[in-house]
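Excluded from the complex is one protein chain; the other protein chains are retained at their positions.
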Amino acid sequence: MIEQAPVLIVVIPLIFAFITPLIGWWRKELCYPWIILSLTLSTFCSVITLLTVINTGVIHYHLGGWLPPWGIEYAVDYLNAFVLVIVSFTSLTVAVYSKKSVELELPEKTIYFYTVFLLQATGFFGIIVTGDMFNLYVFLEIASLAGYALIAVGEEGAPMASFRYVIMGTIGASFYLLGVGYLYMTTGSLNMADLARLLPDLYGSKVVLVAFTFLIVGVATKMALFPLHGWLPDAYEKAPSSVSALLAPLMTKVSAYVMIRIMFTVFKPYFSIEMLPVTTILSWIAAAAILYGAVMALAQTDLKRMLVYVLLSEVGYLVLGIGLANKNGLTGTILHIMNDACMMVALFMIVGAIVYRCGNREISQFRNLHRRMPFTMAAFVIVGLSVVGIPPTCGFFSKWYLILGAVDTSQWVLAGVLVLSSLLNAILFFRVIEYAYIEPRGGHDNGGESLAVVREEAPLTMLIPIISVTAGIVLLGLLSGRIVSTVIQFAIPACF
Amino acid sequence: MGVIVSIKPLLAVLVTLVAAVLILFTGERNRNLREFWTLLASIIKFSIVISMVPLILKGNIIEYTIISLTPGIALQFRIDSLGMFFGVLASFLWIITSVYSIGYVRSLDEHAQTRYFFNFALCLSATMGIAFAGNLLTLFIFYEILTVATWPLVYHKETEEAIMAGRKYLVYTLTAGMAILFGIILIYSLTGTTDFKPGGFLSGCGSANILRFIFVILILGFGVKAAVMVLHEWLPSAMVAPTPVSALLHAVAVVKAGVFGCLKVILYVFGPELLHELNLWLVLAYFVSFTIIVSGMYALAQDNLKRRLAFSTINNLAIIIMGAAMLTPSGIKGAIFHMGSHGFMKITLFFVAGAIYVKTHKENISELDGIGRQMPLTMGAFAIGAMGIAGIPPVCGFISKWYMALGTLEANEVFFLFVLLTSAMMDIAYFFPIIYSSFFKKPKEDVIPCFNEAPMMMVIPLMVTAIISIILGIFPNAFFNFFNIASTAAGKILGGM
Amino acid sequence: MVDFIVGKYNYWIYIVLMMIGFYAMIGKKNLIKKIIGMNIFQTAIILFYVSIGCKKGATLPILGHAHGHAGQAIQTSAYINPLPHVLMLTAIVVMVATLGVALAIGIMIYLKYNTLEEDEILKAVK
Partner (left out) sequence: MKILNLIVVVITGAILIYGTMDMPGWGDPDSPASLHVSPRYITKTMEETATPNMVTSVLADYRAYDTLGETTVIFTAGMACILLLRKRRNGHG
């Protein structure tokens, strides 16, 4: 059982997804516990995998028993094991959360929604766990197709947003596929470890340069990195609540993972850093993304749309750490994969809960919300503080490592951008908090008009995930030292 | 002499945190129970802190490591004399302020009392964390918690003015927080550690220019909370907060946290030797001298009593930093002691302002004519506080100013002695007219010329702090060896050279 | 030089095809044209892959003497590389699936807005 854990992470939700429609036709209400069961098992397996990696080192799992360059291999090291645990926990949380919002938003389509939802998670797991470039493409497409469909069933305007995502997503995936083709042409291999062994002799080759460029551009498109982000704001804004909560944190994080894989595992770090100025370019693009996201978020009056732009800025953080290409920067990125997944999933779940109760996302309509939904708003405050980077929440620590990475390489401008973005985020979140908590009153009539606001908290299936992720945000912040020293420092390529 | 590992510091921090949660869940349903939590926590906290004093006086250091945050930095408490001093001060004043707050909010029937007490408790937790922090990062963590936890107290009234004050407060302090963070990261990047060490740990790391840069951003960062001039704008605005908040937070916890941070940077991060070497101490001293003089002038121009007190606070905080910047034994001793004595005196003054407001709804000095006849106890306490701030014996302000004056002489900088004396003159100039008019001028029509004090819940606390100010002036060690703690701290720092 | 051109020209053709599709995807306003562009792009990639597997003088990757000739050595150069074909079988399926989803979304859009022109739809959304 334990040896099979890596493959079970993917296979369990896959099989469960095939069965979901059957279960749904029999008893519609069973779909929900069914996918919870599936994702719980996956989460369990991914935790086992992480523990195995910590105890015994890298796991190589040969599918069908064929040795790597010929067959497909699952190679799980600290990095994927860590990301797997994050992704599986996040998707489980969102699955638990989804019950009420799906009942409200898609009452007729529950069965198919859950099927595709599970396939989406499967796609993420597959991308992360695999050690084969082409297999990664296949799972990337599973994840993308599921994503297109899930987004398209959202509110007014969602199909068009989704269509643009289809076009951009397909371009990204095709670029990736082209990159793989170019690499295959010069090396004859599709296995990541094998490529890493073969490629250094070919670093001068133009084919390899072009392949690398296309892989990175493809992944950056999927990730919605700044100039290629056009599809993202509409798509995630218009998507149903639980879909945004699943896709917004995970699609970007998974792509960031793929980017790290390509840049520092498939290619050697010295290629990515020295032979092409990729890391330098990326870090400046990332800085632009951070500022662009934050500034655009300032202009929004709709909370969900604001969060979408905050997400763009968070993507910038992830890439900035990669672009810094030193120990602290990468630690920051990998830590931020975890922290940002938690923060974004919490934020989008909170927005979903607010929409569920109030049917409104306009920030200016949030008066008295802290009385109506005290727990949800308390969670929002804590998560907001984490995004701003107030210690001891986890968001602070990823910023700490990123700034440290920037300082280590004397990139003062980048460090300045990080600091500035914290302040911009502060404006963003304190603005919302102000709306939700302060009831302006004229003059000094203290306590005169205590408005009778009915307390109407989100349903428990929503509240429990929100509260637990929020608690996680504080805990992970305090534990970040432990996490870095047991997992992340081994997840960074050895040469740093 | 030794390092004692003890969980007490953590308990002192957690006690108020637990109380905050209990307050939140008790809520408006049972006000007495809610207030009981506040009082209980404040007393428990004070006893925990006091129980550690004897160990510290023997020259020990109490340490407790919670968890490692990053390689080389742990979330760590490490109490030495300076931290102990601040801890005793804040936790004692919290008891008094709690009593006073209860009187204040109930008399005025304030809204959102639960939020008020919740944030108050949170602030105290954070202040304790700042006092006991063992390294810059731990200090910074609690410092930021303090920043955020104070915000709801500033906007508490929820008027347009209060909301703007809250925004201003956040803009100033969060920006400052980022500057501090940047400084800490630079230090960590240079040395791989941020642990405080008496006498500093930075000497020999990095070039002189980068060290100067770090010093400047750290002092500016902490200086925002310490309301150093040109960065002080938020403090007078924040005076729209309820008076107990102004009293405890803007006289003791928040601004003192800023000063405490500055002292830590001056004495425990850079250290006297390095500051001499970099010639920074003089720059700093001139910089704060400017604040001392200008804030005194501003204070003279204010008519709102709380705003005048706010500028007086700015003035005194700058004096503390100046005393420490002299880097001589007496100067440091005086500076540390002034943290305490200013705390007691200024809290008295704010309590008085609050009591007047509760009783008469008056906020401006020009309206206070003859009020001394109506509230003799209150205004008597005010007179004591004002004398103390001006440095008139036998109130404790005299002792601290005396030592700081000695410090300037030890450093051979007569200029700063003049600054000190000028500021004392100005203190007299802006406080004594109030005392005069309240007792001797003819009362306005609406003042009832017979004894009519504020509720006892408010009068007793302000009497207590006034009396303590006098006792401390006569017997500096009377209150838990207050003065000795300060001298031990000064000795440690200079001994570490 | 001639060798160079002869060796590369088919790749160039595929790249030109890809770029035609790519342009349609990002440049055209009509949704169906975008989808057609997407198809062209992906088909060109498939052609490109398949041509990687080609070997001069080799035949289809099916053993002609599978039965009864055991023991006879198999020449690698006698059969073209089967791997790209396999990959492309998968990729074709992916392509079809994407096409299906894209068309489904297109239908949704058409049912809602009665048009397939991007600018008109965006106007209707706003």
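Order of writing sets the chain letters: A, B and C. Residues in each chain are counted from 1.
In this text, a residue touches a chain if its C-beta (ideal position, glycine included) is under 8 Å from a C-beta of that chain, and two chains touch if they have at least 3 such contacts.
All of these numbers come straight from a predicted model, not from anything done at the bench.
Within the entire complex, contacts from the absent chain reach the displayed chains A, C. Taking the complete complex into account, A:Pro21 is the one of A:Pro21, A:Pro374, A:Gly416 or A:Pro493 that touches the chain left out. Residue A:Ala146 is the one among A:Val53, A:Val83, A:Ile128 or A:Ala146 that touches the chain missing from this view. Among A:Pro69, A:Gly230 or A:Pro374, only A:Pro69 touches the chain left out of the display.
As for the chain not pictured, it touches subunit A at residues 14, 17-18, 21, 63-64, 66, 69-72, 108-109, 112-113, 115-116, 119, 122-123, 126, 134-135, 138-139, 141-142, 145-146, 148-150, 152-153, 178, 182, 184-190, 198, 205-207, 209-211, 213-214.
For subunit C, the list of residues touching the undisplayed chain reads 3-4, 6-12, 15-16, 18-19, 22-23, 26-27, 51-58, 61-63, 66-67, 70, 74, 76-79, 81-87, 89-90, 93-94, 96-98, 100-101, 104-105, 107-108.
We take it that only the chains that are shown with their structure count from here on.
Interface comparison, A-C versus A-B: the higher number of contacting C-beta pairs is recorded for A-B. Averaged Cα coordinates give subunit B a centre that lies 71 Å from the centre of subunit C.
Chain centres here are Cα averages; for subunit A and subunit C they lie 30 Å apart.
Centre-to-centre separation between subunit A and subunit B, using Cα means, comes to 43 Å. In subunit A, no residue touches two or more other chains.
Taken residue by residue, subunit C touches two or more other chains at no position, since every residue touches fewer. The part of subunit C that touches subunit A in the complex is made up of residues 18, 22, 25-26, 31, 34, 38, 41-42, 45, 48-49, 52, 83-84, 87, 90-91, 94, 97-98, 101-102, 104-106, 108-109, 112, 118, 121-122, 125. Interface residues of subunit B facing subunit A in the complex, by the touch rule stated above, are 66-71, 73-75, 108-111, 137, 140-141, 144-145, 147-148, 151-152, 155, 157-160, 163, 166-167, 170, 174-175, 177-178, 181-182, 185-186, 188-189.
Chain contact summary for the complex, subunit A toward subunit B: residues 385, 388, 390-392, 396-397, 400-401, 403-404, 407-408, 415, 419, 422-423, 426, 430, 434, 437-444, 446-447, 450, 478-482, 484-485.
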